[in-house]
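Take this structure first; my questions come after.
Note that one protein chain is taken out, while the other chains of the complex remain in position.
What follows is subunit A.
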(Lines give C-alpha, C1' and ligand atoms only; values in the text may rest on other atoms or scores of the structure.)
Protein backbone atom coordinates (compact mmCIF):
# COMPACT_ATOMS: atom_id res chain seq x y z
CA UNK A 1 0.00 0.00 0.00
CA UNK A 2 2.97 2.20 0.69
CA UNK A 3 3.94 1.76 -2.97
CA UNK A 4 0.44 2.66 -4.20
CA UNK A 5 0.38 5.73 -2.01
CA UNK A 6 3.75 7.01 -3.19
CA UNK A 7 2.88 6.26 -6.82
CA UNK A 8 -0.47 8.03 -6.58
CA UNK A 9 1.18 11.05 -4.98
CA UNK A 10 3.71 11.22 -7.81
CA UNK A 11 1.01 10.65 -10.45
CA UNK A 12 -0.99 13.57 -9.06
CA UNK A 13 2.12 15.75 -9.29
CA UNK A 14 2.72 14.65 -12.89
CA UNK A 15 -0.91 15.43 -13.69
CA UNK A 16 -0.70 18.93 -12.24
CA UNK A 17 2.51 19.54 -14.19
CA UNK A 18 0.52 19.44 -17.43
CA UNK A 19 -1.14 22.79 -16.81
CA UNK A 20 -3.16 22.91 -20.02
CA UNK A 21 -4.56 19.43 -19.62
CA UNK A 22 -5.37 19.74 -15.97
CA UNK A 23 -6.87 23.22 -16.31
CA UNK A 24 -8.95 22.01 -19.24
CA UNK A 25 -10.26 18.99 -17.38
CA UNK A 26 -10.74 20.64 -14.00
CA UNK A 27 -11.81 24.12 -15.03
CA UNK A 28 -13.49 23.98 -18.43
CA UNK A 29 -16.98 22.96 -17.24
CA UNK A 30 -16.89 25.55 -14.47
CA UNK A 31 -15.66 28.19 -16.91
CA UNK A 32 -18.55 27.36 -19.24
CA UNK A 33 -20.97 27.59 -16.34
CA UNK A 34 -19.62 31.06 -15.51
CA UNK A 35 -19.96 32.16 -19.15
CA UNK A 36 -23.54 30.84 -19.41
CA UNK A 37 -24.38 32.33 -16.04
CA UNK A 38 -23.61 35.76 -17.43
CA UNK A 39 -25.76 35.43 -20.55
CA UNK A 40 -29.24 36.81 -20.02
CA UNK A 41 -31.13 34.14 -22.02
CA UNK A 42 -29.48 31.30 -20.15
CA UNK A 43 -30.59 32.35 -16.70
CA UNK A 44 -34.28 32.81 -17.57
CA UNK A 45 -36.61 29.83 -17.10
CA UNK A 46 -37.91 28.45 -20.41
CA UNK A 47 -40.35 25.67 -21.32
CA UNK A 48 -37.73 24.43 -23.73
CA UNK A 49 -35.65 23.27 -20.73
CA UNK A 50 -38.67 21.84 -18.93
CA UNK A 51 -39.37 25.13 -17.24
CA UNK A 52 -35.81 25.35 -15.91
CA UNK A 53 -33.09 27.84 -16.71
CA UNK A 54 -30.60 26.55 -19.28
CA UNK A 55 -27.85 26.80 -16.70
CA UNK A 56 -29.78 24.49 -14.35
CA UNK A 57 -30.54 22.09 -17.14
CA UNK A 58 -27.06 21.89 -18.62
CA UNK A 59 -25.10 20.75 -15.51
CA UNK A 60 -25.06 17.05 -16.42
CA UNK A 61 -23.66 17.78 -19.89
CA UNK A 62 -20.88 19.80 -18.26
CA UNK A 63 -20.12 16.85 -15.97
CA UNK A 64 -19.81 14.63 -19.06
CA UNK A 65 -17.28 17.01 -20.63
CA UNK A 66 -15.00 16.69 -17.61
CA UNK A 67 -15.29 12.95 -17.33
CA UNK A 68 -14.82 12.47 -21.08
CA UNK A 69 -11.66 14.58 -21.21
CA UNK A 70 -10.15 12.63 -18.31
CA UNK A 71 -11.30 9.13 -19.24
CA UNK A 72 -10.85 9.26 -23.01
CA UNK A 73 -8.04 11.75 -23.52
CA UNK A 74 -5.89 12.21 -20.47
CA UNK A 75 -5.79 8.74 -18.89
CA UNK A 76 -5.25 6.64 -22.07
CA UNK A 77 -2.45 8.91 -23.20
CA UNK A 78 -0.66 8.59 -19.85
CA UNK A 79 -0.91 4.83 -19.88
CA UNK A 80 0.06 4.45 -23.54
CA UNK A 81 3.05 6.73 -22.98
CA UNK A 82 4.13 4.64 -19.99
CA UNK A 83 4.03 1.56 -22.16
CA UNK A 84 5.81 3.28 -25.05
CA UNK A 85 8.63 4.54 -22.83
CA UNK A 86 9.12 1.17 -21.18
CA UNK A 87 7.95 2.41 -17.77
CA UNK A 88 5.55 -0.52 -17.39
CA UNK A 89 8.28 -2.97 -18.32
CA UNK A 90 10.71 -1.35 -15.91
CA UNK A 91 8.15 -1.74 -13.13
CA UNK A 92 7.83 -5.41 -13.93
CA UNK A 93 11.50 -5.78 -12.86
CA UNK A 94 10.58 -4.60 -9.35
CA UNK A 95 8.57 -6.34 -6.63
CA UNK A 96 5.64 -4.07 -7.51
CA UNK A 97 3.34 -4.97 -10.40
CA UNK A 98 2.84 -2.44 -13.21
CA UNK A 99 -0.90 -2.84 -12.46
CA UNK A 100 -0.16 -0.65 -9.45
CA UNK A 101 0.84 2.23 -11.70
CA UNK A 102 -2.41 1.89 -13.65
CA UNK A 103 -4.21 1.92 -10.29
CA UNK A 104 -2.36 5.07 -9.24
CA UNK A 105 -3.18 6.71 -12.56
CA UNK A 106 -6.87 5.79 -12.21
CA UNK A 107 -6.99 7.14 -8.65
CA UNK A 108 -5.47 10.39 -9.89
CA UNK A 109 -8.01 10.71 -12.69
CA UNK A 110 -10.89 9.82 -10.37
CA UNK A 111 -9.75 12.44 -7.88
CA UNK A 112 -9.60 14.99 -10.71
CA UNK A 113 -13.12 14.00 -11.88
CA UNK A 114 -14.58 14.35 -8.41
CA UNK A 115 -12.72 17.62 -7.85
CA UNK A 116 -13.98 19.10 -11.12
CA UNK A 117 -17.59 18.12 -10.42
CA UNK A 118 -17.49 19.42 -6.86
CA UNK A 119 -16.04 22.71 -8.14
CA UNK A 120 -18.76 22.92 -10.80
CA UNK A 121 -21.50 22.32 -8.25
CA UNK A 122 -20.12 24.80 -5.75
CA UNK A 123 -19.68 27.56 -8.33
CA UNK A 124 -23.15 26.78 -9.75
CA UNK A 125 -24.80 26.72 -6.35
CA UNK A 126 -23.21 29.80 -4.83
CA UNK A 127 -22.53 31.82 -7.97
CA UNK A 128 -25.68 31.22 -9.97
CA UNK A 129 -28.22 29.53 -7.67
CA UNK A 130 -28.05 26.25 -9.58
CA UNK A 131 -29.68 23.73 -7.25
CA UNK A 132 -27.73 20.68 -6.08
CA UNK A 133 -29.07 17.28 -7.28
CA UNK A 134 -32.66 16.50 -6.27
CA UNK A 135 -31.70 12.88 -5.62
CA UNK A 136 -28.17 12.89 -4.21
CA UNK A 137 -27.92 9.11 -3.73
CA UNK A 138 -29.06 8.47 -7.30
CA UNK A 139 -26.72 11.15 -8.53
CA UNK A 140 -23.73 9.62 -6.76
CA UNK A 141 -24.64 6.19 -8.12
CA UNK A 142 -25.12 7.56 -11.64
CA UNK A 143 -21.86 9.48 -11.41
CA UNK A 144 -19.82 6.56 -10.07
CA UNK A 145 -21.24 4.01 -12.50
CA UNK A 146 -21.13 6.36 -15.51
CA UNK A 147 -17.57 7.34 -14.65
CA UNK A 148 -16.56 3.69 -14.27
CA UNK A 149 -18.10 2.80 -17.63
CA UNK A 150 -16.34 5.63 -19.42
CA UNK A 151 -12.99 4.91 -17.74
CA UNK A 152 -13.35 1.26 -18.68
CA UNK A 153 -13.76 2.35 -22.30
CA UNK A 154 -10.69 4.55 -21.89
CA UNK A 155 -8.70 1.64 -20.46
CA UNK A 156 -9.77 -0.62 -23.31
CA UNK A 157 -8.35 1.98 -25.64
CA UNK A 158 -5.17 2.31 -23.60
CA UNK A 159 -4.83 -1.48 -23.64
CA UNK A 160 -4.23 -1.65 -27.37
CA UNK A 161 -2.91 1.63 -28.77
CA UNK A 162 0.85 1.61 -29.37
CA UNK A 163 1.75 5.09 -28.07
CA UNK A 164 0.59 8.31 -26.48
CA UNK A 165 -0.09 10.07 -29.75
CA UNK A 166 -2.30 7.34 -31.14
CA UNK A 167 -4.08 7.16 -27.77
CA UNK A 168 -5.09 10.80 -28.19
CA UNK A 169 -6.24 10.19 -31.76
CA UNK A 170 -8.19 7.05 -30.94
CA UNK A 171 -9.59 8.71 -27.82
CA UNK A 172 -11.04 11.42 -30.00
CA UNK A 173 -13.07 8.86 -31.93
CA UNK A 174 -14.89 7.97 -28.71
CA UNK A 175 -14.81 11.49 -27.33
CA UNK A 176 -16.94 12.98 -30.15
CA UNK A 177 -19.94 10.62 -29.80
CA UNK A 178 -19.71 10.81 -26.00
CA UNK A 179 -20.17 14.58 -26.11
CA UNK A 180 -22.76 14.30 -28.86
CA UNK A 181 -25.01 11.93 -26.91
CA UNK A 182 -24.51 14.10 -23.84
CA UNK A 183 -26.04 17.03 -25.70
CA UNK A 184 -22.91 19.12 -25.63
CA UNK A 185 -22.90 20.02 -29.33
CA UNK A 186 -26.64 20.53 -29.56
CA UNK A 187 -28.76 20.55 -26.41
CA UNK A 188 -30.79 17.39 -26.26
CA UNK A 189 -34.26 18.92 -26.79
CA UNK A 190 -33.00 19.73 -30.30
CA UNK A 191 -31.93 16.14 -30.94
CA UNK A 192 -34.20 13.36 -32.33
CA UNK A 193 -35.91 11.24 -29.67
CA UNK A 194 -33.96 8.06 -30.43
CA UNK A 195 -30.69 9.93 -29.96
CA UNK A 196 -31.89 11.31 -26.65
CA UNK A 197 -32.99 7.81 -25.57
CA UNK A 198 -29.69 6.31 -26.61
CA UNK A 199 -27.93 8.95 -24.51
CA UNK A 200 -29.24 7.13 -21.45
CA UNK A 201 -27.35 4.01 -22.42
CA UNK A 202 -24.16 5.52 -23.81
CA UNK A 203 -21.48 6.06 -21.15
CA UNK A 204 -21.52 7.91 -18.87
CA UNK A 205 -25.37 8.09 -19.27
CA UNK A 206 -26.15 11.77 -19.28
CA UNK A 207 -29.83 10.86 -18.82
CA UNK A 208 -29.16 9.17 -15.47
CA UNK A 209 -27.25 12.26 -14.32
CA UNK A 210 -30.06 14.51 -15.56
CA UNK A 211 -32.86 12.49 -13.97
CA UNK A 212 -31.14 12.43 -10.61
CA UNK A 213 -30.09 16.08 -10.75
CA UNK A 214 -33.17 17.88 -12.02
CA UNK A 215 -35.72 15.05 -12.42
CA UNK A 216 -37.36 12.35 -10.34
CA UNK A 217 -34.44 9.97 -9.89
CA UNK A 218 -32.30 7.78 -12.14
CA UNK A 219 -33.79 5.08 -14.34
CA UNK A 220 -32.37 1.79 -12.96
CA UNK A 221 -31.91 0.43 -16.49
CA UNK A 222 -29.50 3.22 -17.25
CA UNK A 223 -27.49 2.39 -14.14
CA UNK A 224 -27.56 -1.35 -14.83
CA UNK A 225 -26.31 -0.69 -18.37
CA UNK A 226 -23.34 1.30 -17.03
CA UNK A 227 -22.50 -1.50 -14.57
CA UNK A 228 -22.88 -4.04 -17.38
CA UNK A 229 -20.42 -2.15 -19.58
CA UNK A 230 -17.83 -2.29 -16.80
CA UNK A 231 -18.44 -6.01 -16.21
CA UNK A 232 -18.16 -6.87 -19.89
CA UNK A 233 -15.35 -4.57 -21.03
CA UNK A 234 -13.30 -4.82 -17.82
CA UNK A 235 -12.25 -8.46 -18.20
CA UNK A 236 -11.67 -8.00 -21.95
CA UNK A 237 -9.37 -5.09 -21.19
CA UNK A 238 -7.46 -7.09 -18.61
CA UNK A 239 -7.13 -9.96 -21.10
CA UNK A 240 -5.82 -7.96 -24.06
CA UNK A 241 -3.74 -5.36 -22.19
CA UNK A 242 -0.25 -5.06 -23.70
CA UNK A 243 2.42 -4.40 -21.10
CA UNK A 244 5.34 -3.90 -23.49
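Everything below uses one rule, namely that a residue touches a chain if its C-beta (ideal position, glycine included) is under 8 Å from a C-beta of that chain, and two chains touch if they have at least 3 such contacts; residues count from 1.
The working rule: contacts and distances are computed from a predicted model.
The protein name that UniProt records for the chain not on display, among "ATP-dependent helicase Lhr and Lhr-like helicase", "ABC-2 type transport system ATP-binding protein", "4-cresol dehydrogenase (Hydroxylating)" or "Ubiquinone/menaquinone biosynthesis C-methyltransferase UbiE", is "ABC-2 type transport system ATP-binding protein".
Across A:7, A:42 or A:112, the residue that sits in touch with the chain not pictured is A:7. Touching the chain that is not shown, out of A:52, A:87 or A:160: A:87 (per the contact rule at the top). Interface residues of subunit A with the unshown chain, by the touch rule above, are 2-3, 5-7, 10, 13-14, 17-18, 81-82, 85-87, 89-90, 92-96.
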